[in-house]
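Here's the structure, in C-alpha cells; my notes come after.
Only a single protein chain was left out; the remaining protein chains are all shown in position.
Residue numbering begins at 1 within each chain, and the chains themselves are lettered A, B and C in the order written.
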Amino acid sequence: MNTLWDRFEGVMVRGEEDDRIAGDFNMWVFVLGDLVIFGAYFVVFMVHRFHEPELFRASQGHLNLLIATLNTIVLLTSSQLVARAVHAARQGDDAAVRRLITQAGGLGALFVVLKVTEWVIEISRGYTLPSDEFFMFYFCLTGVHLLHVLLGLLIFGVVLHEIRQGSGRRVTLVEAGATYWHMVDVIWVLLFAVLYLLR
Amino acid sequence: MSATTETRPAPAAATSTDTLEGKRDLSICWWITVVFYGLFGVIFVPLTRLMPPPGPDMSTAQITEYFQGNRTGIQIGFVVLMVAIGGAAIAAGLIAYQMTLMSVSKIYAYSYITTLAVGALPGCLLGALAFLAAVFRADTDPEVLVLLYDVAFLTFVGSLGCFATNYLVFAVAVLQDRNGIFPRWLAYVAIWQIVTEVLAAPVFVFRSGPFAWNGVISFWEGTILFGIFLGALIRLSRTAIRRQPIEAVA
Amino acid sequence: MDTDRTAARRITAAWLAACALTVTSAVVATVTDSAEHEASTLVSILVLGLGAAKAWLILDEFMEIRVAPTWLRAAARGWLAVLVVGIVVLYLQ
Partner (left out) sequence: MNISAQSISLWLAAVFGTVLVAAFVLFPGFLPPMSPEMSSGEVAEFYAENKTWIRTSMVVFDFCCVMLLPLFMVVVHHIKRMRTSTDVFAYCYLSAAASGATILAIANLFWLIAAFRPERNPELLVLLNDLAWITFTAPVGMIIAQNLCLALAVYLDQRPDPVFPKWVGHFNIATAVLTAPAACAAMFKSGPLAWDGLISFWLRLTLFAAYIAVMFFMLRRAMRHEALELQRAPELVPA
C-alpha cells in the first residue's frame, strides 16, 4: 500500500495527512511550486539581461543598496524568529509562539514599509515601471514578492487566531506558516543577489 | 437557494461509495466539462490561432495579413465556440454544486458561479466576437482591423478581476472546508493563478518583452499554470463525484 | 531531533551567518563598483555564490530540509542548484 506513488496519490488526491513532513504537505506543494515559478522569473530576467547588459548595469546603479541590504537583514531576522516559534510550538509553549510570531509579523510589516519607501524614492527620481526594461523587471519582481510578503502577514494573522482559539491543528499550522515565510525569505535572498548585486 | 436535502454528506470516509453509479447527472456534467475544455483548446490554438498570440507590436499590414490569412479558420473555430460556449456555464455549475457540499457557507459557491458567469463574456466571448467582426467582410479598413485586434487580445488576456475573484473565493472555500471535497493543495494552485492574473496587469502598458500580452511571464506562465489548475480541478472533481455518498433515490 | 537548546543555538548561528553573508556581499559589490570588467565578473560570481549559500542555509536550518524525507530534500536542493547554475551560465554568456 505505501509505495511512494500510492502515498503521493493518497496525499495529493485523497487529501490524507502525511505527518512525516514538517508542516502541512499541501503547503510544501505551494512552496515548491512558487520556487519553480520564481526560478522561471529569474531565468527570464537573466535572458533579457543577456541581451542588454549595459542598460541593466546602468539602471542598476540607480538602486538604493542600503535599504535593500537593511531589508534583507530584517527579513532574515524575521525568518529566524519564525524558526524559533516552530520549536516553541512543538514544546507546546503557546505564549512564546504568539510572542515570536507577532515579532516576526512586525518585522514583516517593517519590510513592507522599507520596500514602499524604496519605491517612492525611485519613482520620485523619475524611474518608473515603463521607463526601461530593467525597471520593468525591478518593479514587477519586487511587486510580486511584496504580494507574497503581504500574503505571509495574512497567514501569521490566521496562525495567531488559531492559537488563541487553541485549535488542535495549531502545530501543523505554525509549521506551514513557517515553511511559507522561509520560502518568501529564500526568494528575497536570491532576488537581492540577482537584482541588486549582480554587476 | 434552499437545498431540497439538508443532509451533509459524510466526509471522505473509507466507507463512501467509490462509484459513479447513481450519479448520472454529475458524470454527464463532468463529461460536458471535459469535452468543452478540450474543444476550447482546439478552437483557440490550431483553428483560430488566437493562442499563442501574435505580438502587440505587429504592423497594420501584418495584422491585416494575420486576419485575411486565417479567415476560414477563425470563422469555423468561433462559430463552433458560439455553439459550445454553454459548456463553460455547465462546468461552472458542476464545480459550484460541489462547493455546496463543503462544510462552508454557500456564499462561496454563489460567488464562484457568478464570477464565472461574468467572466465568460469579457474573458472569452468578446474576443471571439471581435475576431468574427474583423473577418466578416473582406474589405474592412485596416485601422478597424487593428482596433478589433486590440479589443480581442486585451479583453482575452487582460480581463483579470473576475477570474482573480473566482480563484480567491475557490481557494478560501477549499482551505476552510472540513469535508475534504477538494485537497488543500488545489487551493494553493488557485493562489498561484491569482498571482499570474496580477502579473498579466502590465499587458495594458507594454507592447513587447515578457510583460506584453504574448510575453513569457504575462501570457505563457499564466496559460501553463491555468492548464495545470484546470487539469487538476477536472481530475479531482471526478474523484469528488466518485467519493460522494448518495442517499438511495426513492 | 536535537534537544531544544542546541536547536535554538543552530538557528541563531544560521541567522548570524546569513546576516554576515549579506553584509559582506553588499560591501564587496559596492567596493568593486569602480573596478574594470574582469574584477566585477569575478565579484558577481562570488556574490551569487554567497546568495546561494544563504539560500541553502535557510532551506537546511530554518525549513528543516536537513531532516526532511529524501524526495523533498532532493527537490529543494535540486531546485537551488539548477537555478544558481542556470543564472551563472546565463550571466557568463
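Going forward, a contact is a pair of C-beta atoms (placed from the backbone, for glycine too) under 8 Å apart; a residue touches a chain by one contact, two chains touch by 3 or more.
Here the structure is a predicted model, which means the values were calculated and not measured.
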{"item": "Touched by the hidden chain, restricted to displayed chains", "value": "B"}
{"item": "Of B:82, B:107 or B:205, the residue in touch with the unshown chain", "value": "B:82"}
{"item": "Chain not shown: contacting residue from B:70, B:140 or B:176", "value": "B:140"}
{"item": "Residue among B:34, B:117 or B:216 that touches the chain left out of view", "value": "B:117"}
{"item": "Touch residues of chain B, complete complex, unshown partner", "value": "1-4, 6, 22-26, 28-29, 75-76, 78-90, 92-94, 96-97, 100, 109, 113-114, 116-118, 120-121, 125, 129-130, 132-133, 136-137, 140-141, 144, 148, 246, 249-250"}
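Heads up, the rule we're going with is that only the chains that are shown with their structure count from here on.
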{"item": "Length of the line joining the C-alpha centres of chain A and chain C, rounded to whole Å", "value": "15"}
{"item": "Where chain B and chain C are represented by their mean Cα positions, the distance between them in whole Å", "value": "39"}
{"item": "Inter-chain centre distance, chain A versus chain B - centres from mean C-alpha coordinates, in Å", "value": "28"}
{"item": "Touching two or more other chains - residues of chain C", "value": "none"}
{"item": "Residue ranges of chain A touching chain C (in the complex, touch as defined)", "value": "4, 20-22, 28, 32, 35-36, 39, 42-43, 46-47, 49-50, 61, 65, 68-69, 72-73, 76-77, 79-80, 82-84, 87, 91, 178-179, 182-183, 185-186, 189-190, 192-194, 196-199"}
{"item": "Chain A residues within the chain B interface of the complex", "value": "11-15, 24-27, 29-30, 33-34, 37, 40-41, 44, 48, 129-130, 133, 136-137, 140, 143-144, 147-148, 151"}
{"item": "Complex contact set, residues of chain B against chain A", "value": "12, 180, 182-185, 187-189, 191-192, 195, 198-199, 202, 205-206, 209-211, 216-217, 221, 225, 235-236, 239"}
